[in-house]
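Up next is chain A:
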Amino acid sequence: MEEIKLMKGNEAFAHAAVRSGCDGYFGYPITPQSEVMETLQELKPWEETGMVVLQAESEVSAINMVYAGAACGKKVMTSSSSPGVSLKQEGISYIAAAELPCLILNVMRGGPGLGTIQPSQADYFQSVKGGGHGDYHMIVLAPSTVQEMADFVDLGYELAFKYRNPVLMLSDGVIGQMMEKVVLPPYKPRRTMEEVIAQCPWATTGKVGRPHNIITSLALESEVMEATNNRLQAKYREIEENEVRFEEYMLDDAEYVFVAFGSSARICKQAVEYARAEGIKVGVLRPITLFPFPTKKIQELATRVKGFMSIEMSAGQMVEDVRLAVNGTKPVGFYGRQGGIIPSAEEALEALKTQIIK
Partner candidate 1 sequence: MTKQDIIKPENLVYGKTKVLTDNIMHYCPGCSHGVIHKLIAEVIEEMGIQEKTIGIAPVGCSVFAYNYLDIDMQEAAHGRAPALATAIKRLMPDKVVFTYQGDGDLAAIGTAETIHACNRGENIVIFFVNNGIYGMTGGQMAPTTLEGMKTATCPYGRNTDMYGFPLRISDLLKEIDGTCYVTRQSVHKTANIVRAKKAIRKAFQNSIDGKGTSIVEFVSHCNTNWKMTPVQSNAWMEEHMFAKYPLGDLKDTPKKRFDEINHL
Partner candidate 2 sequence: MAKFKGAVVVDTERCKGCGLCVAACPSKVLGLAPQVNAKGYNYAEMVNEDACVGCCSCGYVCPDACISVYKVTL
């Protein structure tokens, strides 16, 4: 029988990591995600599954440990919050360029700069448009419940290894810190070395019976570098084709659509209740993957609804992708709060009325 537990999103992520057969976690403390490493240290998975848990000297070091572990074909991960994830961007660019599978969790807090420790969604651009230098994308999953903080670990690894690409879980301080019921996934054994070598013949597992494997992102010849870029772009197009995920909430008869991810989507669902009580037909489109973005779904909705409203905890970032998808065919509004302030359902509905319904 399924066992229902009550825990924080950060804790659920840590439990799910151990259960997913993860080989190594490398992190550095930062609020509001420190419970991830604290939980892992408490769980002592190295005694049970052999999973390595290591507190690095910096976020920079932690992401480079992830690079190396992923280059060995291992299931590795790191977690951090916004300022820490900024520090990781160099490493993420190298990971994307070397096409290494790994999982990165960002429990977003308000910025810019040292900012605040309160929740935010202002790292959207950084997450979906690249973040580090060069043309690359991570696959970005946006959990909106504690359950998804647990479930997206397995999903993230599945996508990471399928495409040899870093996967980012873009959470926020609300989801990370709040307690909710969760059913933890069943235990999966860590892969044996033989299984790692079979799954990742490219990995640096030791030169045994094959030419030496090299993991690098360096290509001084322009033709080689362009070919690498073309290969990456082709992979991103394939991901856009196959891996778009979203949740539809009361969209069947909707005349207006809230587009929101993560904790903002939860607020929008409440706003839908208020709106429908007033006779306004509104639904929510919740992108689960932010890259790839549900562009086609929004285009399809644009043919039958009267307008869109992007609700975010930022100054307006995802709204740009909504506008690109809608391409001027319908009005697109934006409402957001910043600095750790969470927009209320009432504010979201009021913004819809004043900006779109008029």
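Simple rule for what comes next: contacts are C-beta pairs under 8 Å (C-beta built on N, C-alpha and C of every residue); 3 or more make two chains touch, one makes a residue touch a chain; residues count from 1.
In picking the candidates, the idea was that all candidates are chains of the complex that A comes from, given by their letters.
On a predicted model such as this, the values are computed, not experimentally measured, just so you know.
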This complex places chain A in touch with one candidate of 1 or 2, number 1
Listed in rising order, the residues of chain A that touch candidate 1 in the complex are 23-24, 26, 52, 54, 56-58, 60-62, 64-69, 71-72, 74, 76, 90-91, 94, 98, 193, 204-208, 212-218
